[in-house]
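Of the protein chains in this complex, one is absent; all others appear in place.
Here the chain labels run A and B in written order, and each chain numbers its own residues starting at 1.
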Amino acid sequence: MKHYTSIHDIDNINYWIEEAKALKTNPLKHITLGKHKTLGLLFFNSSLRTRLSTQKAALNLGMDPIVMNVSGDAWGIEFGDGTVMNGNTAEHIKEAAAVVSQYCDIIAVRAFPTLADKIKDESEEVLKSFVKYASVPIVNMESATGHPLQGLTDAITISEHAKTARPKVVLSWAPHIKALPHAVANSFTQVMQRMEVDFVIANPEGYNLNPEITGDTPIIHNQHEAFKDADFVYVKNWSSYDNYGKVINTDSRWMITKEKLGQAKFMHCLPVRRNVIVDDAVLDSNSSLVIQQANNRTYAAQLVLKKLLENIK
Amino acid sequence: MKHYTSIHDIDNINYWIEEAKALKTNPLKHITLGKHKTLGLLFFNSSLRTRLSTQKAALNLGMDPIVMNVSGDAWGIEFGDGTVMNGNTAEHIKEAAAVVSQYCDIIAVRAFPTLADKIKDESEEVLKSFVKYASVPIVNMESATGHPLQGLTDAITISEHAKTARPKVVLSWAPHIKALPHAVANSFTQVMQRMEVDFVIANPEGYNLNPEITGDTPIIHNQHEAFKDADFVYVKNWSSYDNYGKVINTDSRWMITKEKLGQAKFMHCLPVRRNVIVDDAVLDSNSSLVIQQANNRTYAAQLVLKKLLENIK
Partner (left out) sequence: MKHYTSIHDIDNINYWIEEAKALKTNPLKHITLGKHKTLGLLFFNSSLRTRLSTQKAALNLGMDPIVMNVSGDAWGIEFGDGTVMNGNTAEHIKEAAAVVSQYCDIIAVRAFPTLADKIKDESEEVLKSFVKYASVPIVNMESATGHPLQGLTDAITISEHAKTARPKVVLSWAPHIKALPHAVANSFTQVMQRMEVDFVIANPEGYNLNPEITGDTPIIHNQHEAFKDADFVYVKNWSSYDNYGKVINTDSRWMITKEKLGQAKFMHCLPVRRNVIVDDAVLDSNSSLVIQQANNRTYAAQLVLKKLLENIK
């Protein structure tokens, strides 16, 4: 593996899950692997879990993390090819990525979508430019269309809590007042499609995800029906894909309640808006796995960094 | 000690002072104590001394500090119980505190008061929420009503510079153009009440601190009288407590001058506005202990972190 930019970079999800669980039981086992190596964490957007867990993962491997909020700390970055840069951007990604590669052994990048321009977002301009122009491995800390560190985390968490050989997993849309990206839902879909699970997606009409990603996964517009016999309900809001980036429905009847959930475990990538996405009673109960998920972010990131470091050596 | 949130968490101030002095003579003695442990420093507000000295203290114990400016780097945090989160806050403290606890072995928090809502400020919503919802020790890096790392620092500094068994210490209000918190004055009062000192407070009428904190400490409205035979004059502005958060007096006659100070040592937590709070001549003279105080911030923080780390192990 040269980079970790999407779920497709995982060669065998079952092996990866086992290796992540092993790391979790002995996080400092590889403390010398990253010695004197730096991880550059470049944030174009806000972050709490990713910011902290990726640093923790790097520290567990003996690496030195260096954090930079690109927008505030450095210069406006230009991504266009051939642009006459007489506007607001002061540095081209060609230089920025090549330069950061001089100081960092691995570069991790977070860059959210515009949600205004589908073609631009799907081109993954920021992430792909780093892959193209950097000379070191790139880690996706959530891009316009994917959040593969979260997807890997979720696979680990489901594996840890599954009580049957083939659990039923539902990805359910839930209401939110703002237009949110599809990245988490996409990566969760992609990783579930590769696991031994019965996987369905529940969302209102008009909220189908990109069909190239959902593929053969059943999409059900009746939440009640979808949740039947579910073992895990993974909840996330996303804006419309067809009517790109628009909030066309904030139907509070799609909010997750204890009653709807039944015996299923509740999962969410966080941050989550309480009593909008999900009822307090769910989050405050043992049905919720959200904190366990957050904990696994460290080991997902650590596994990815470990594999990249091993490849560098 | 499970957390360090106020001066009340100090069991014996004299023992603590002696231990801090010992750390100061050999700061790296416990360099392995914090190895592979992370300190999360969460700032809801600006910081210079606290930011740097707490990191330095963590490094002296072998810890890995991770700094986050919560407002700019992460998400707006909700503290209300049962809130329908369809406004500006995106993450509830219940999740935030529990999540950060997955990555950090100790969490240090700075969150200033509103100075608009006394009940809310005195509820110490932010600090107490972290204590309640985090699963790791919490350190107060200045909350709405207290700054116990500063108070401990000041106790150490007075102990180092005292020339008599029972020095006279004055806490004096001084004028300032903006409404400032009571936190430093409160913690200083609380720690002085536990030391072998003659302690009085000097402030204009209308500026008495919270009587539950000042207790039996004499409050004198005549600065000249209060300063008589003082060994240490600790200066700080605070806004009115009775007329909560208001600036009801900026009387420049309360500014500290060399003449007023006499033989006493001048102390201040910094930052200090020159020629508003105190004359240049005081700060630029040997009477000032402000830089020595700042230096002791490291050892106060290091002592607190050491005690918390010992409790974790």
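Things to note:
Just so we're on the same page, a residue touches a chain if its C-beta (ideal position, glycine included) is under 8 Å from a C-beta of that chain, and two chains touch if they have at least 3 such contacts.
Note that this is a predicted model, so its numbers are computed, not measured.
Looking at B:S47, B:S123 or B:N210, the residue that reaches the missing chain in the full complex is B:S47.
The chain that is not drawn here is touched, among residues A:M1, A:A22 or A:A90, by A:A90. What subunit B contributes to its contact with the hidden chain is residues 28, 31, 43, 46-49, 51-53, 55-56, 59-60, 69, 72, 177, 270-276, 280, 283-284, 290-291, 294-295, 297-298.
Within the complete assembly, residues 36, 38, 40, 64, 66, 68, 72-75, 78, 82-86, 90-92, 94-96, 98-100, 102-104 of subunit A touch the chain that is not shown.
The criterion applied here is as follows: only the chains that are shown with their structure count from here on.
Think of subunit A turning onto subunit B: fitted on CA atoms, that turn is 120 degrees, to the nearest 5.
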